[in-house]
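All protein chains but one are shown in place.
And then chain A:
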Amino acid sequence: MVAAFALTVEDMREASAAAPGGRFFALFDANALIAAVARSGDRAAFAELFDHFAPRVKGLLMRGGTSAELAEEIAQETLLTVWRKAALFDPAKANASTWIATIARNRRIDIARRETRSRLSQVYEILDEDGPEQPDETISGAERDARIRAAMTGLSADQYRVVELAFLEEFSHQDVAQRLAIPLGTVKSRLRLALSHLRGKLEDLR
C-alpha cells in the first residue's frame, strides 16, 4: 500500500514536471539560480534564467518601441551580463527582476547609443556603487518590492499603461501625442497624474 502510494506521488510529480510551465512556476527561484551561477558557473541554472528572463526583457523593450531585432540583441547582452556579474547581485538591495531590468536599461543605452560612444551606463553603475544607504533608507529591498507590487496592483489599466509609458517609451512625448492623437499637454498631464497617483500609493504604504 505504502509503496503504491509513493509511486502515485512520484507519478504526479513527473506529470507536473512534464506539464507546460508546471515545474517552471512551482520551482523557479531566480535568486537561487543567480547564486548558483555566481558560485560555480552553473550552466544549467543560467539556461533557466535565460529561458525565463530573455523573452521578458525582449517583450519589455518591444513594448517601449524597440525593434524586434534590436530587442533580441539587447536581451542577449543583458543575460550575458547576468552571467558575468552574477557575483555582484545582492538580493538584500533589490530583487532579481529589478536587478535584471537595471542591467537591461544599461545594455540598451550601450547598444542603442553606441555610435555616440555613450558612457551613460557607467554613470548608472557608479551611482549604484556609490549611493550609501541613508538612515531614512533602511527599508529592505524586499519591503520596497512588496510596496511597489501593492501600489502597481491598485492601478487601473489606463494608469498602468501610462506608467509603462513613463519608464519604457523610446518615443518622445511628442511622438506619443501624435500616435494617440491627443495634445502634448495631455500626454504630460496624464503622465504626471499617473506618477503622482503611484507616488501617493507608495507614501500610503510607507
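The rule is short, and it goes like this: contacts are C-beta pairs under 8 Å (C-beta built on N, C-alpha and C of every residue); 3 or more make two chains touch, one makes a residue touch a chain; residues count from 1.
The working rule: contacts and distances are computed from a predicted model.
Undergrad: As a check of understanding, state which of "Insulinase family protein", "Anti-ECFsigma factor, ChrR", "Amino acid ABC transporter permease" or "(2Fe-2S)-binding protein" is the UniProt name of the chain not shown.
TA: Options "Insulinase family protein", "Anti-ECFsigma factor, ChrR", "Amino acid ABC transporter permease" or "(2Fe-2S)-binding protein" narrow down to "Anti-ECFsigma factor, ChrR" for the missing chain.
Undergrad: What residue numbers in chain A mark contact with the hidden partner chain?
TA: 37-38, 40-41, 43, 46-47, 50, 53-60, 62-63, 68, 71-72, 75-76, 79-80, 83-88, 94-102, 104-106, 108-109, 113, 116-120, 122-124, 126-127, 129-131, 133-134, 136-137, 141, 144-145, 147-149, 152, 163-164, 166-170, 188, 191-192, 195-196, 198-199, 202
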